[in-house]
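Apart from one protein chain that is not included, each protein chain of the complex appears where it belongs.
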Amino acid sequence: MESPTGRRRTAGWIVAARIHRVARGLVGLIALQALVAAYWQVWRGPHLAQDPRNPRLLLAEERVHRGAILDRYRAPLAQTQFTAGRPVRVYPAGPLFAHLVGYRNLRLGKTGLEAALDPVLLGVKRRTPWEVFQETLARRLRRGLDVVLTVDPEVQRAAYRALGGRAGAVVVLDSRDGAVLAMVSAPAFDPNAVERTWEALRKDAGSPLLNRATHGRYPPGSTFKVVTMAAALSRRIATPKTTFFCPGFVAVRGQRITDGEGRAHGPVTLEDALVVSCNVAFVQLGLRTGGQTLREFAAAFGIGTQLPFELPTDPGHLPTPAEVAGDGVAQMAFGQGSLLVTPFQMAVVAATIARGGVLPKPYVVAEVQTPEGRVAERHRPDAGERILAAEVAEILRDTMVEVTSRGTGRAAAIPGVAVAGKTGTATTPGGAPHAWFIGFAPAHTPRVAVAVLVEHGGSGGQTAAPIAREVLVRALQRIP
Amino acid sequence: MKNARDMLVLYGLGLAVTLGGLVLVRAARPDGTPWELLLAGLVLLGFPLIHVVLNSFGFRGDGFALPVVMGLSGLGLMEIFRLQPTGMVRQAGWILLGLGVMLLTYRLACDPDRLGRYRYLWAAGATVLLGSALLFGTERGGARQWIDLGAVSFQPSEAVKVLLVLFLAAYLCEHQPVLIPHLPHDVELRALAPLGAVLGLSLLMLVIQRDLGGALLYFVIVLVMVYLGTGRADYVAAGAVSFLVGGGICYALFPHVRVRLDAWLDPWRDLPGVGYQTAQALFALGSGGIVGTGLGLGHPDLVPAAHTDLILAAIGEELGYVGVLCVVVLYVLLIGWGFCVALRAQAPFSRLVAAGASTVLGVQVVLILGGSLRFVPLTGITLPFVSYGGSSIVSNFVLLGLLLGVSHREEADRGVDRGRAHP
Partner (left out) sequence: MSELGLQLLRYVLLAFLLLFTYRAVRVVQDGLRAAAAEEVARCATLVVEEASPELRGRLFVVTSGAVIGRSPSAEVVLPDEFTSAQHARLVVRGSHFWVEDLGSKNGTFLNGRRLEAPAPLEDGDQLRIGRVTLRFRWPK
């Protein structure tokens, strides 16, 4: 046998260092994975665990008895029922509150108040580790809290019915504190069947899934004139008796602005201009007031910003200073141009005037109660911010009463009740103009404010005002 | 080597962990019968039993790997029981089979020269196996790696990786004098040719079968073993370059590859589609946090292929970072042990076999740990001893048997030397 030290040693010598290198490399790579795992599990762990795309979150919800959403009279609008041991979310009101209440679906997600009030409905509160431990032990089905809303189903139904099959929105507020009495958006859908009809809903050209009340952006048309008038009065640029001359048209920047019927009103006071909705007069008023001021007042009313509310709302579009500089303000003065608002915003405008110039803080959640019935949270009334002098509001109010008694808003008049209102017929490219109506009643001791929009409804006075009437009648009946 | 008391403690703890885990799973999810727990326990007892049997054969080597592999197998059984109780029974059966095969391999490996002599048999066998997969294989998940034999199916590429190691070790030993010094090129190339042919053929077959994880594994094995056998960095460089070229071609030709790579780079972009598997694995790992959700209390079933490829995600979710850390450490110890065996071996063939076997195990571990953790793309390689899968279990036990054989042989030879010291 050859020398054990000879051949073996040479071979061993050659291979040893290499084995070391390969070993170190591989073992190092394996050990590195411990660090990589630490990154994902320790560092990014909580983030991953709470990622809304993590299906575990949705499954965890299955272990909670989700709280119910109730209307003003504590009738359920959304509740969880157990069929064959599995929780099913049921919407007894069907399409009536589809947009406000929204839906909660494992696959499709959550919308409306179901989404916005999720933490409350799931009963997620600040819990101590001890509580978490106890809960894990008990493995009891946790109960969420119930939410009581301010909405009145009768008013909602009246609004929905009044809209008929037309696309549009109605928002009804209790003008005294800003509580939402009704919020309707049409076309609607049945939240009970949303998963089944999802594809059809998605593809529907009428956009039934859109909440037009809070997210529909429309030019306000003549309803905006109340803001223009408010600005002019507040800055003493005009008085209700200030006269303008309306020859039936006015040319601004090469464009002819006329009234809807092409009528020439001749000499009109500011008051009358609002009552008959004379565009020419308001253009003149707008030019005198100036874009800067008009913008200021529009912003004060909340246009261009997201109103604080339990649901997310669209801020609309406030024209930029550049757009309303010089005679660019003309379009805005009568509610056209690049100005865009939501029906919800216009309801707030109406309510502000009803409240004598104090901006309301709209809300829809009246109280939150525990499954045992104890009130956990109650809405705290907020006085709101004054944006108009009381006198200005008064003038506006009186003028708006004239609108319904002898002006364009006669269709909204209610026998025995003074209704303050303003119609709007907002021209829009492509299609008939949008029909608007905003108002409140009873005019001198207001309780209810309303905004009605009918998409491509034509004349505000003809289409929107009657709807407002129906709604106001109902609301006044229901709300003492 | 390592004293008996330490081994007993390890076996005991490993058994306790697995049985405890199975009990917990059963408590959280009462399906499966108590008999299954018994079966798992018996199968795991096979490890210390084998240790005793080895000792009775006069085993002189280092048996440290056995309790470590028992621990890993136990973790695998635990988690598979949680995911698929019937699967656990089959897995236990595979482990039992694997232990038996390991014993056989050990006997063979005690006489390494014999292993070396059959090198062309190994090469032929490898070719036949891969070819049969190509011809008789059934399509599964976009790849054709499996041969269905009625109740069971096996993956020839798993067996081939073992044969590859044996063949390469023997070949490199035989041609070592030629490959190392810088001789004229034609001599070298002639020596390298069969190697290249083997590599090329096996890669081709794998690529056609779309078993890209296997192709990657083979490539790395050949590269590492050639490096170990020759120490020539230029071979390694040439190999790396051809890998990149080949990889590029694969990327261009196969949408399969592109999908995997895209999923790795940004799983979030197409969460429901391409990135689903990777994203779910990460969600599972993250939801586990440090201590995990508890056995049976998590949702590892949301991760696709949780019981095979992505079992680490399941362990990570239910046992947390603690569990994953332990798994990583155990693999570090196992692979380290394998290389120690290689270093202690004296005969070059034994060294190469041991180093090759350790490399195979190590690369598999890196690929699947890395894949589960999004460190590298997923390649379809499974976690040795833990993942569900008979072919994988058995072939890895064969590697273990080889290592034990080399370890025994080496210690026995040292003893012989020592004997010679006293005339």
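By written order: A and B. Residues from 1 in each chain.
One rule holds in what follows: a contact is a pair of C-beta atoms (placed from the backbone, for glycine too) under 8 Å apart; a residue touches a chain by one contact, two chains touch by 3 or more.
Remember, it's a predicted structure, so these values are computed and weren't measured experimentally.
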{"item": "Listed residues B:Pro267, B:Gly320 or B:Gly371, member touching the removed chain", "value": "B:Gly320"}
{"item": "Absent-chain contact - pick from B:Ala27, B:Leu49, B:Leu104 or B:Val128", "value": "B:Ala27"}
{"item": "Among B:Gly46, B:Gly71, B:Pro156 or B:Gly229, residue touching the chain not depicted", "value": "B:Gly71"}
{"item": "On subunit B, residues whose C-beta touches the chain left out of the figure", "value": "1-2, 6, 9-10, 13-14, 16-17, 20-21, 23-24, 27-28, 64, 67-68, 71, 75, 291-292, 294-295, 319-320, 322-323, 325-326, 329-330, 333, 336-337, 414, 417-421"}
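Keep this in mind: only the chains that are shown with their structure count from here on.
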{"item": "Approximate Å spacing (C-alpha centroids) for the pair subunit A, subunit B", "value": "59"}
{"item": "Subunit A residues touching subunit B - in the complex, by the definition given at the top", "value": "4, 8, 11-12, 14-16, 18-20, 22-23, 26-27, 29-34, 36-38, 40-42, 44-49, 51, 53-56, 59"}
{"item": "Residues of subunit B defined as touching subunit A within the complex", "value": "176, 180, 224, 227-229, 231, 271, 279-280, 282-283, 285-290, 298-299, 302, 316, 320-321, 324-325, 328-329, 331-332, 335-336, 339, 342-343, 346-348, 351-352, 355, 358-359, 362-363, 365-366, 369-370, 373-375, 417"}
